[in-house]
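Note that one protein chain of the assembly has been removed; the remaining protein chains are unaltered in position.
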Amino acid sequence: MSHKIGHREKLRIIIFEADTPMGKFFDEAVIFVIVFSVFAVMLESVADIKDQFGEALFWLEWFFTIVFTLEYIIRIYCINKPFRYIFSFFGIVDLLAILPTYLSLILSGTHILVVVRILRVLRIFRILKLTKYIAEAQTLSTALVASQRKITIFLTSILVLVVILGSTMYVIEGAENGFTSIPHSMYWAVVTLTTVGYGDVSPQTNLGKALASVVMILGYGIIAVPTGIVSAEIAKSQQNINTSTRICPDCNEDGHDRDSQFCRHCGTELD
Amino acid sequence: MSHKIGHREKLRIIIFEADTPMGKFFDEAVIFVIVFSVFAVMLESVADIKDQFGEALFWLEWFFTIVFTLEYIIRIYCINKPFRYIFSFFGIVDLLAILPTYLSLILSGTHILVVVRILRVLRIFRILKLTKYIAEAQTLSTALVASQRKITIFLTSILVLVVILGSTMYVIEGAENGFTSIPHSMYWAVVTLTTVGYGDVSPQTNLGKALASVVMILGYGIIAVPTGIVSAEIAKSQQNINTSTRICPDCNEDGHDRDSQFCRHCGTELD
Amino acid sequence: MSHKIGHREKLRIIIFEADTPMGKFFDEAVIFVIVFSVFAVMLESVADIKDQFGEALFWLEWFFTIVFTLEYIIRIYCINKPFRYIFSFFGIVDLLAILPTYLSLILSGTHILVVVRILRVLRIFRILKLTKYIAEAQTLSTALVASQRKITIFLTSILVLVVILGSTMYVIEGAENGFTSIPHSMYWAVVTLTTVGYGDVSPQTNLGKALASVVMILGYGIIAVPTGIVSAEIAKSQQNINTSTRICPDCNEDGHDRDSQFCRHCGTELD
Partner (left out) sequence: MSHKIGHREKLRIIIFEADTPMGKFFDEAVIFVIVFSVFAVMLESVADIKDQFGEALFWLEWFFTIVFTLEYIIRIYCINKPFRYIFSFFGIVDLLAILPTYLSLILSGTHILVVVRILRVLRIFRILKLTKYIAEAQTLSTALVASQRKITIFLTSILVLVVILGSTMYVIEGAENGFTSIPHSMYWAVVTLTTVGYGDVSPQTNLGKALASVVMILGYGIIAVPTGIVSAEIAKSQQNINTSTRICPDCNEDGHDRDSQFCRHCGTELD
């Protein structure tokens, strides 16, 4: 409300929002640095490249870490409720983006830190939150949240099916055909039901092949269920957009159908 | 109707219903025990774990069996029509959950009993029946039941296709390329049509590869059909839930939203 | 209209229709014989079974052939326009069901006749045409016919994509990595785009793997298109059922929406 905006406030608008030209430029720069730094982590994992460019990648990693550290400090400095930021999802992701490099000074660089370092790719979603994509992202996530319970039931049924199919195949095929244990047979059941089909475990007996065929056709049909759930939800959430935006002049009720002539809540005639 | 509820009735409400705190606690405990006991059966099938913890798993299995037996007896004791329960789907599943362990005393533990024992995982659905998920589960099963006939036609067509494709590939490729018999070629056709694609049998001749390509694109298109069927049904069953069947007492307009209080056509108050 | 129905007419009703008890029984008997005879052809192709039961299967095949021949002759005898039946789709399928066995008397039993013999499985659809499934089958085929053009465009696009991807991978990977020719690389492209993924040909170079990843994600997205087309058509063809069955009293126009109050063609008030 105050027209005088302090230095800190200006910084906050650039860093946390995306409506000003400076804010947009900052976001684009951050995306560029994130993508570039994730590529560097990837390349470091390729033996040939590490042998040749290992040192360059090492210094590049430190450069990115320092840039991200500065950004992290500025974010804490300019936000009003720093602790809320620090313990938010993106606050933790921002911290995890810089921590591994510092830790590698103390600990001898363990392998697992690679995964932590690569989590910085999640920071991309923060930018997404600020842009024109937000409405679309909301439609999608609304649809997914609305389908949550149906999907829970669906997943529970899939898991129960996988347990039963896995143990049946374990008994039919047995260890000599690669179905060495129930958990391993369940792995086969998932590979087959989802139509991935690596072929590292596959039925050898006739009975096993017959059951596997049934499982595949089942899996083929089952995929219709989540698709149907999500399709219906997306269609519905879009339909809500098709609902008229008129508001009752008397009671402010919204959500009227386009062909409604009277308020569905208080009966006042609509425009 | 009577305010005095007997001991048996109280027990029945705890065990068969889920509205009271005790009932909810009982359900959660049962789910916990089921999941734990299914895990035990799985682990027993892993050779390494059985060698090391075989005895512990043996006693654990007896512990679960006794718990489930007690539950089974109490269920029979407190229900009004015990025979109806015993011969119901869940009654049989409950019995199958305990029978194998007792049978293993008489018979030397055969392999097949593992599958029977693991069927106790189906008991999870009983709990599902009692909870807030019931409306969602009904929407799903209504949609599936409504699609039943369409899916029957679809499956019949798939089977006919599999028979024809299987025998054609058997003639084209022959036993020397792994298509040893029509049933085995049908197994290949299912693996390919459902896009699983293990790769344990795959066409070797040029003609076979050309036909296989057509089959794959067919399979790719065919998956659209069950998905379309289920999507349309779910969308319809949701629409029915969202629209009330009330009719305006004045102008007979229907299609009102469930939370509408006044007719959208003439403004008359709805019941 | 005439109450006196001749012997031939009675036979026709039993054989070609399914409304009388005798007609239903006949259809069920035919389905049973078809399924049984298809099973016999399948089993004959299994080397072990042919060695053991070869003679029994030989006589069984002759038994089925004579039964189908009798049925074919009766069909021609009792129908009004026999030539129209003989050259219809099902007339040809009926003939193909019996021809191979007779041909095997003259020719030494060639391999290809197996496929012709198994085509008798198509006769199942004739029965389907007569039953309660007909409405559902029509909804499905209406939806598929309505999507025909969209599916043609879709398939053309897929084929063009397969040609371009196949030749690109042929150049990138080359014969030494299994991509021996453009047609063979196109086979790989189909296997990958449709998410079948046998693994008999798979990219070995880094560039090839990168392109393959793009192809897979493309294929994953592309499957949405036919599914979307068919879903939308099924939903629409079901909606048409939701259209009111009222007919304008004045001009006989049908297809009015359920909430229409006046004929959309001539303006007459509807009931």
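By letter and in written order, the chains are A, B and C; residue numbering begins at 1 in each of them.
Throughout what follows, a contact is a pair of C-beta atoms (placed from the backbone, for glycine too) under 8 Å apart; a residue touches a chain by one contact, two chains touch by 3 or more.
Nothing here was measured: the structure is a model prediction, and the numbers come from that model.
Novice: Pick from B:G91, B:G166, B:P183 or B:G199: which residue touches the chain that isn't shown?
Specialist: B:G199
Novice: For the chain left off this view, which of A:I13, A:I164 or A:V196 is in contact with it?
Specialist: The single option touching the absent chain is A:V196.
Novice: Given the full complex, what residues of chain B touch the hidden partner chain?
Specialist: The missing chain touches chain B at positions 195-199, 227, 231.
Novice: Name every residue on chain A in touch with the hidden partner chain.
Specialist: 38, 41-43, 45-47, 111-112, 114-115, 118-119, 121-122, 124-125, 128, 132-133, 136-137, 139-140, 143-144, 151, 155, 158, 183-184, 186-187, 190-191, 193-200, 223, 226-227, 229-235, 238, 258-259
Novice: Provide the residue numbers of chain C that touch the chain removed from this figure.
Specialist: Residues 149-150, 152-154, 156, 160, 163-164, 167-168, 170-171, 174-175, 180-183, 186, 192, 195-199, 202, 206, 209-210, 212-213, 216-217, 219-221, 223-225, 227-229, 231-232, 235-236, 255-257, 259-269 of chain C touch the chain absent from view.
By definition in this document, only the chains that are shown with their structure count from here on.
Novice: Looking at mean CA positions, which chain is nearest the middle of everything shown?
Specialist: If one averages C-alpha positions chain by chain, the most central is B.
Novice: Quick check: how many Å separate the C-alpha centres of chain B and chain C?
Specialist: Each chain reduced to its C-alpha mean, chain B and chain C end up 29 Å apart.
Novice: What whole-Å value do you get for the distance between chain A and chain C if each is reduced to the mean of its CA atoms?
Specialist: Once rounded, the distance between the two centres reads 40 Å.
Novice: What are the residue numbers in chain B that touch two or more other chains?
Specialist: 183, 186, 195-199, 223, 227, 229, 231-232, 235
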